[in-house]
Structures are given as structure tokens and as C-alpha cells.
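For this view, one protein chain was removed and the others were kept in their places.
By written order: A, B and C. Residues from 1 in each chain.
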Amino acid sequence: MSFDDLTTRLRDFADARDWEHFHTPKNLVMALSGEVGELTALFQWLTPEESAKAMDDPELKEKVLDEVADVAIYLTRLVDVLGVDLIEACHAKIDRNDRRFPARTEAP
Amino acid sequence: MSFDDLTTRLRDFADARDWEHFHTPKNLVMALSGEVGELTALFQWLTPEESAKAMDDPELKEKVLDEVADVAIYLTRLVDVLGVDLIEACHAKIDRNDRRFPARTEAP
Amino acid sequence: MSFDDLTTRLRDFADARDWEHFHTPKNLVMALSGEVGELTALFQWLTPEESAKAMDDPELKEKVLDEVADVAIYLTRLVDVLGVDLIEACHAKIDRNDRRFPARTEAP
Partner (left out) sequence: MSFDDLTTRLRDFADARDWEHFHTPKNLVMALSGEVGELTALFQWLTPEESAKAMDDPELKEKVLDEVADVAIYLTRLVDVLGVDLIEACHAKIDRNDRRFPARTEAP
């Protein structure tokens, strides 16, 4: 399944529940932010080294999967209601970053 | 271009700059959270109605494109270092949400 | 009770539980961010007008009190471990804002 399928599924999900009037960009940005807060809470007391092994803990793994999904779901809804092609926007941003932060390996 | 291409491009980008040691899950969650904060700031004083027309303002549109890309970039890096299949995690979460919030249209 | 009493009480609370080694600035910023996420979630689907009446709903009021307290608690711990005088930092910042955004009433 692709990112486009996900977008369509989430649009249908909101539509079938009459949630579209809640899904203004302002509200969706807040929902995205709330979910990122929940994701942050899972990592707040871990050292960076412990965080790198987070998925080895089955209970924590389940929570992380749940929260990254929630973050992605609201981000997907947000860009859908904004009419943004997210993958294209990312590549355009990476192109700009490429110019801002030239890679060492591109040095003569 | 697909989500998988984006993942690979971002991994190569970090690798070419020796940034991988910065990219622990803990740090990437913070970076994601910081970018969501910048996105939030773009919408904080708008009414929900104004937020729905955000992309009609060329200057604001450019900033929104920039920030949603940054959010997606750090989310993509995060799930890559965690070894999570994000699209699959989203569909699994929507399956659970489907059971939690049955659609009106599924009523008898 | 004052802000200084709160700082001392929270320091003693952390000390009595041997939590001080968790309370690095990095971790406390994440904890603060996580709590702001929970606060955000309480307001995400409300209109601005509904949000202005949030405290009229006893159940929501209790949650809001809980979350603003959590935000303030982690902010207080953070500035304590950083050695920042928060009230002074606020007044210094408002002084700068005063120059950046002159009040209409100060117009000739």
C-alpha cells in the first residue's frame, strides 16, 4: 500500500463519520502536535542510547508504533486538506537542504 | 516518487554528512517536535476559517510547504532508524480506529 | 504561596525520589513538550469561542487544571536546573517586546 492509498482511506474515514468540519488546518495542526507530544513522552526519560533500543522492548514498541501512526495520520490528513503533495514538498526541501549543507563527499 | 525513495534519499543525505550519530530516536523525536512547533506558529493566530484558506496566501503557502516538509522529513528519518514500516503502522492503527469509532454509514 | 516556594518544593520532590539524574535540561524540555501536547489535545477540536468557555465544563476544567499544572511544573524544574530566574527573564523579554511592538496608546 502506498501513501496515496493512505490519504484516500483517511479521507473516507473522516467523511463516513462527518468529521470533515472538525478537520480544519488549524485543528489538524493541533491534533498533530498533541500526538507528537505523546510520542515525545515515550522517549523523555530514555538516554539517547536507550532510545536506540526502544523497539527491543515489546511494550514500548507497541506504544511507539501507535504514536508514530497517529502522527503520520494527522500529518496525512493535514496535507490532504491543504492540498499539498507531501512527497514532492519533501524532495523540494531536500533539494534546498542539499545546497545549504553540501555533503563532505562532494568536496573536491 | 514514493515514500520508500524519500526514506532512502534521507538516509543517504544523513550518511553523506556523518549525521547518523546525531540521529538517535530521542534526538529525532525532538527535531520532529521542534518542526511541528514551527508549523503550529504559522496557524496560531488564524481562525479555523482563515486556516482553511492558508494556501491562498503565496507567502504563507511557501512557509507551510517548508514546515510540513520538515515535519515529514524528521518523521521519515525517525521511523527509518526505528525500523518501522510507517504506512503499515498507519493502516494497522486505522483498523483499530475503525473498531473504536464505527462509521454511521455502517449502521443497519 | 509564591513561585520560589514552588521551585523549592519541586526540587525537594525530585531529590526525595532520586529523580535528579533524570532531570537534565534535555529530558525536562521533552517532558515539558509532552505535557504541552496533552494540553493541546484538550483544545484541538474546540472552536476559539468554545475554548473561551472551557472552564464552564467541570470535567474539562479538571483536565485543564491538571495539564497547565504539569506544564508549569516541568517549566519550573527546567529553569531551576538551568539556574534561570524565570520571572526576571520574562520581564527582560517583555522589555524587548515593548520596543519591538510599540503600543498604540504610546503614539503621540
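We adopt the following convention: a contact is a pair of C-beta atoms (placed from the backbone, for glycine too) under 8 Å apart; a residue touches a chain by one contact, two chains touch by 3 or more.
All values derive from a computational prediction rather than experimental measurement.
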Interface partners of the hidden chain - shown chains only, full complex considered: A, B, C
Candidates B:D15, B:E38 or B:D57 - the one touching the absent chain: B:E38
Contact footprint on chain C, counting only the chain that is left out: 1-3, 6, 9-10, 13, 16-18, 24-27, 29-30, 32-33, 36-37, 39-40, 43, 46-49, 51-52, 54-55, 64-66, 68-73, 75-76, 78-79, 81-84, 86-94, 97-98, 101, 103-106
Residues in chain A touching the chain absent from view: 26, 29-30, 33, 47-48
Residues in chain B touching the chain absent from view: 22, 27, 30-31, 33-38, 40-41, 43-45
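Here, only the chains that are shown with their structure count from here on.
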Contact graph of the chains (line, ring, star, complete, other): complete
Centre distance in Å when chain A and chain B are each reduced to the mean of their C-alpha atoms: 3
Distance from chain C to chain B - Cα centre to Cα centre, in angstrom: 26
Multi-partner residues of chain B (at least 2 other chains): 26, 29-30, 33, 47-48
